[in-house]
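All protein chains of the complex are present and in place, except for one that has been dropped.
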């Protein structure tokens, strides 16, 4: 800091108490809810044991919001929702209203202000959002742009509940994967070992730490042009990118070698089946801003196959477990390759050791 | 060979053709069977597409048979079954008869000759049999004796179909496990690292081969009393016994340190659930000939808990999957310990990564 | 005269379309020529457009913090500052929101005002870990912004090798499935361990997440080092009349296919009179039947939480989910919450002492084995921690009887 002022000692207040900010009806019935249903896409209806009822209208946002947008949401909340709103784990805004009659006008108002209403129940909710080129120091692609481009295409599926069950899409803008597992996940997949900028290594990187980070021991300390640097065994390297954050001269990103991959069948809930990881289905997709059409295409293909074929309550992964991977690849027209066969630790558990076969 | 004769050149005839030995009705309808049911425990009834019917009476044997016993079986087959019989994968003898009327007299005759009739459907079939002290060079216990002692106790369950589904018990007389996976498996479990007879190592063992065999790299070549021998890192050793067959001076067996362990829930069939491995439930049981009562006790406890609690068609492992491992340990009164938690390769897959909890 | 905006033909393509546009928002900020952030946002858009053109990122890290705290700020310095000088510093402040993400418009408006003054005007609601991210701040303004935010009751979140900002689902506030008071658990733990957040000294990051039931609406099993998930121990509450109504509405076949056949442990059977036969001792509390019939079924009355430890994403050893460490912990009384806090503290202490540098707790467990981890934190083994007991015979069991004794002693103690 340039100007030296006497710094204020922070009030280490920790997690903010939500009760002063919570909608009064929610506060009143805290822990005393009885059941819920859905009025229409985007509108939840919760009934408390006290008999109180609340309708929640859920609206999509761009997450990375300018203050004007946030104030617009506040105006709407002041007008319809007693000056309160909340955000969901997926950056949707939720407005709680105490009378059913308010829902339609509220929806209209939100739509007019450019906020789509939906994301509830068996719809496609907002895509989980990370940083990308806007802010991160290691991104292979953008995040805000990918999400915007895709949500434009999935608008109908956000505002309607026509899927067999909820669909939760995630993105990650580098292979570190700050985005979570997803019914469908769109992640960066590096395709080339890092190119080392040997001039910088000595200054910027703690070499033993970098060596230790590599999961396959592909990095060795080496002297290059008389300077201490690092060396990669390219045959061993699995292009994971783990060496890049602690050592930016290990350039793993390249405008053409940084590709996108699509994964499916990740699931967090414990409903019916246990939680699962998502599985790789397509890779090598071009990193093609501003609209990543090749990615959108595949996401939609998978989504519509699921929409058409899955049964009520089946999540994407559960649907595929029922119909089988052969049929998944058949109806999506995707290729099954040697790269689909896991070879990381514990890979044996992913092999089919049974005659449970799908024809 | 002492007397040197001109050796006969073998006729390398390979697998014997079964058709000359097969019951004529089976041969006639080979590949043309239509359906089957069971007349009573121990009697299968198969109907061919041709309308032909065959009744199969299954009888238990001791597997390790003297010629007199085999001839007794032959006499019975000649009398009732047109001079044919077969053996099952579990060493039971099967007599095929072409009229239902023959089944009762045949059963009577078998019983009189000391062969229990049963082992079909939802009964406890013959225990899989290995070599043990009778013949093997590395056994920790006997096989014939264990099987006999247990089958004596399970006679009722062999001759009746009162279990929820078939029960297949296996035994193995050392940790190499020639016996298979089982609904219930009774296996030797070593509890101490090998004691090395250093005087013999140099003569008997190929040391590098022994070192290579150890799955946890606990064996090192070493000079002991001036002779080349081997040395074990006892902290690393997992008492697997892999070093013993190629190097008998690595004495892994001890009259008190060789213990028995009980495993449950192995399953080979693909029916309903995929095939599974059996899981450890009890260990440290004394190797107590001639009747191994402590083992029999636990086997029966598990068996009767299953009999009482499982639903029709549930195999032992499927039953436990439904009721949960906590309840299994509760109703069998067995202890759950740190040793039940896997720590071998891929162990992570056996941990509960969900809130699927049984209370 | 106002600084001229960069041309952004690629980004402009994201300005339209039915979904709210962040580009429109950024451009609006860039055109707020009366605001201190306008030029910063012009150059930010320029640099972003440059990334879209070249498909490369141009930020690097550094060190920036606020007085008294070691973490919470993500510093960003531009690598192409010569071309985009006004956004050469574009740091983010991670700030902890109210638990459950409830806001009064007053709070939000205050946040906006502060960020308009000291920052870029760009706020992310919320980060994947649950922070409010005030994105885009010069090094000079970080302290000022924080001071103002702190003055309205907000505190910094986590970054670096530290306790991280936690998340809890809406739960008790609006959800009938919620099995414990998420806000209380969330605030008790994080506020108690706050020092670990503000002065990073752990081997690596450590995240808590709180879900009120096994639907796990905050993804805690995959994404939290320490997941607290609501559950119940007694029987599902059933209103058989409402079950019948459900069957009448959807039909028998549909009921069987979507509910009965979907129960993971065959705990459900439909009686011939259309009532439900629940074998609660086989039920694994998966929530499915309750989710389908929200009116007819509810979680039981004896409620609490399951604790899983070790979830994380892919770095170094591949993705890992948390493992059950406590199958059931009642969470109703003050003592219950104390016990939860103590467990959290014990785990953090163990982590601080035993993890290698840059190792997540899940990796530690993987390295030392679950049984040793449990011993380290003083928790007894329980069959609910495993899908199934070991399938490998490669284990040394000479202390079997001693270990078994511990189990029987515990069982007996529980009875007395």
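Just so it is clear, A, B and C label the chains in written order, and each chain counts residues from 1 on its own.
Methods note: a residue touches a chain if its C-beta (ideal position, glycine included) is under 8 Å from a C-beta of that chain, and two chains touch if they have at least 3 such contacts.
What you see is a predicted model, and the numbers here were worked out from it, not measured in a lab.
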{"item": "Visible chains that the absent chain touches, using the contact criterion stated earlier", "value": "A, B, C"}
{"item": "Residue among B:96, B:219, B:264 or B:281 touching the omitted chain", "value": "B:96"}
{"item": "Residues of subunit C (touch criterion as defined above) contacting the omitted chain", "value": "252-253, 256-257, 260-263, 266, 269-272, 314, 318-319, 391-394"}
{"item": "Subunit B residues touching the omitted chain (full complex)", "value": "1-3, 5, 7-23, 26-27, 30-31, 33-37, 46, 54, 56, 60-71, 73-75, 77-78, 83-89, 91, 96, 114-116, 128-130, 132-142, 144-145, 148-149, 151-152, 155, 175-181, 209, 212-213, 215, 240, 242, 248, 253, 255-256, 258, 266, 268-275, 277, 287, 289-291, 311-313, 344-345"}
{"item": "Sites on subunit A contacted by the missing partner chain, in the whole complex", "value": "175, 177, 187, 189, 191-193, 215-216, 237-240, 257, 259, 261, 265, 277-281, 283-284, 311, 320-329, 335-345, 347-359"}
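Just so it is clear, only the chains that are shown with their structure count from here on.
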{"item": "Where subunit A and subunit C are represented by their mean Cα positions, the distance between them in whole Å", "value": "13"}
{"item": "Rounded Å distance between subunit A and subunit B, as computed from the means of their C-alpha atoms", "value": "50"}
{"item": "In subunit B, residues with contacts to at least two other chains", "value": "345, 348-349, 353-356"}
{"item": "Contacts with 2+ other chains: residues of subunit C", "value": "214, 216, 221, 264, 285-286, 321"}
